[in-house]
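Note that one protein chain is taken out, while the other chains of the complex remain in position.
Labels for the chains are A and B, by order of writing; each one numbers its residues from 1.
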Amino acid sequence: MKDLKHLIFFENLLLEANNELVQKAQADGNICVAYACENTPEPLLNLPGCFSARLRAPRTGSLDISTYYMTSFLCEYSRALLERAIEGGYNFADAVITPDGCSMMNRCIENMELLNTLGKGKDKFFFEYMEIPMKADDNGLNLYVVQCRNHILKPLSEKYGIDISDEAIRKAIADHNRVCELIRAIGDFRKEENPRITGYEFNVITLATYVAPKYLLLDKLEETLEELKTREPDEKNAFRARVLVVGSEVDDTDFVKLIEDAGAYVCADRFCYGSLPGRNPIILNDEEDPLTQICRAYMNRGECPRYMNTDKMDHRRIYVDELAKEYKADGIIYQQMKFCDPWAYEKMMGSTILRNTYGYPVLSVDRPYSIGVSGQMTTRVQAFVESIEIKKIQRGDANG
Amino acid sequence: MATFLHVIKVIVIVIAALFALTFTVYIFNLDMKLTAAIYPWLNKQYDKVKRDQHL
Partner (left out) sequence: MAKEIGADRLGDFYKEGSLVRKRREWRGLADTMYDYSRWLKIMMTLGKFVLKPRNVKAMFRYRWMANYLAVPMMVDRHTQGLRGEYLRICHEEQDLVIDDVAKLLDSLFRGDRRIGNDKKFSDKVVLVDENEMTAVMMGFPTLKCLSRETPSTYVSVLLNQYAACHYIDVAQEYGLAGDVCPMPEAEAGVSIDDDAPILGACAIQCNTTCDGSLLGNGVISQRLEKENGIPVFQLAAPLRHREDDVQEYAAQEIRNAIAFIEKHTGVKWDWKAYFECAKRVNYATECRQEWLEMNRTPYPQVFGSNLALYTETNYMAICGRVAAFEKADKKITKLARQAYAKKKMAAKEYRHRAIVWGVQSHYYMDFLVWLLNCWGIVPLTDMLSMVSTKKLVTEDTPENREQAIYDMAWLTENMIMRNRTHGGYKVLLDELWEFVEMFNADMVILWEHMSCKALDGMHGLFEEKAREKGIPLVWVSHDLFDPRIISRQGVRDQINSFMRTVFNEEPIDPSLEVLPDEKSW
C-alpha cells in the first residue's frame, strides 16, 4: 500500500510528551491539562482556553529512580510516568487531574506531587485527585457529577479563569465528537476483508488524538480520511488472521506492530488508549445539563475492570464478543501490563469466558510497558496465528 | 460414712487421673503431635473429593 501522507507527522507526535502541537497550543495561549486515566472525562479538559494531554512516556529507558520510589512491583506504566516526571519531561503541563482509577496510578501521581516534579515556574499549577464511581447507577452518576464539578471545573475556573458554562461544555463536546467521528470513520476501514489501513497505522492516529490538542489535529485527520477513501490495499492480504486486542493500557505502537509483523491483523482495539470505546461520540440532548450527560456517557460506556457491579462485569465480555463479530475477528488477544491488578483478574475471567462460553480462540499474554522487539512475544503471536489457521483448516473454511 | 468417703476417694482419684492424663497431654503437646500425624492423611482424603473446578 502507498504510505499515508501524514503518518510520519502522527508518528512524530508520539515521540515526545511535549510534542510539537502541545507547544503550539500553549503558544496560542491555551493551558495544558495533563491526565493519565481513561475515566477522566476528556471534553471537560478541552474547554475553550485549555486542552488535554494524556500522559505517556515514549522511548522509556531505565526506570531506576521510579523503581526506588515505587518498587518493581508497580506496573511499568506508572513507573515510566514517574521516571519521566522526575526527568522533567512533564514540566509543560499546567495542571494534572487524576481520578483514583487504580492504586498504582494514584501513587504515581502522588509521588509526582510530593517530589515536586511538575509545575516549576508555574504559579497557578495544581494537582487534583478525584473519586469516580465503581458502579454504573444513579448514585454513581451523582458522584461523578459532583467530583467533576469540584475537581475539574472549579479549579480550572478559579485558577485559570476557564469558562465552565454549559455553552462552553457543549462546544467542547462538539469538538470532541468531531474527532471521535473521524476516528470512527477511519477505523471502520478495518472491517474490510482486505483492509486499506493497518492496525498499526490506526493505532498511531488514535494515539495522537489522546496526546495532542484536538483542534490542531482536525485538518490532518480529515485529510487522512479522504486519502483512505481512495487508498488501494495490496492485492494480496499480508495477514493470516484477524485479531481483536483487549486489555490494559497500551500506548506503545510497537506492540500492535509486533502483532502485525507476526502475521495477525489488529482489526479492533479494546484497550485503554484504544478507540473502542474511547472514541465513541457523546450524544447530547438539549434538556439535561451537559455535565451530567458527559458523566453518564463515561460511566455507561466504561469498560475498565474497576467497575464492580455484575452488569458491568458481564458487559465487558459481551462487548468483546460484539466487537469481535463487528470487526470479524478470528481470535482475541487478551493482554495485560505486568503487575496490573485489575487486568490480571479481568484477563483471567475474560480469556476463559470468551474461550469457553463464546468459543473464540484466545491468546492471553502479559507484557512490559515498552515492548521493543520481543522474540518471546513474537513467537507466542505466531503460534496463536498458526493455531487459528489450523482451526480454520479443520473447519474447512480456509482458502488455502 | 464409709461409702461416702469411698465415693469421694473414687472421685478424687478419677479427677486426679484425668488431670494427670490431660496435663501430660497438655505439657508434652501430645494433642498437637496427634493432629500432626492425622494431617497428611486428611490431605490425601481431600484429593479424592470430587469437585466441579471452574471459574
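The rule we apply is simple: contacts are C-beta pairs under 8 Å (C-beta built on N, C-alpha and C of every residue); 3 or more make two chains touch, one makes a residue touch a chain.
Just so it is clear, the model here is predicted, and its values are computed rather than measured.
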Which displayed chains the hidden chain touches across the whole complex: A, B
Omitted-chain contact residue, chosen from A:Cys108, A:Ala297 or A:Met377: A:Cys108
Footprint left on chain B by the chain that the document does not show: 22-23, 26-29, 31-33, 35-36, 38-39, 42-43, 45-46, 49, 51-55
Positions on chain A contacted by the hidden chain, ascending: 68-71, 73-74, 78, 100, 102-104, 106-108, 110-111, 114-115, 129-131, 133-135, 139-140, 142-143, 146-147, 150, 305-306, 308-310, 313, 336, 338-339, 341-342, 344-349, 351-352, 364, 366
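Heads up, the rule we're going with is that only the chains that are shown with their structure count from here on.
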Residues of chain A defined as touching chain B within the complex: 348-349, 352-353
Of all residues in chain B, those that touch chain A in their complex: 55
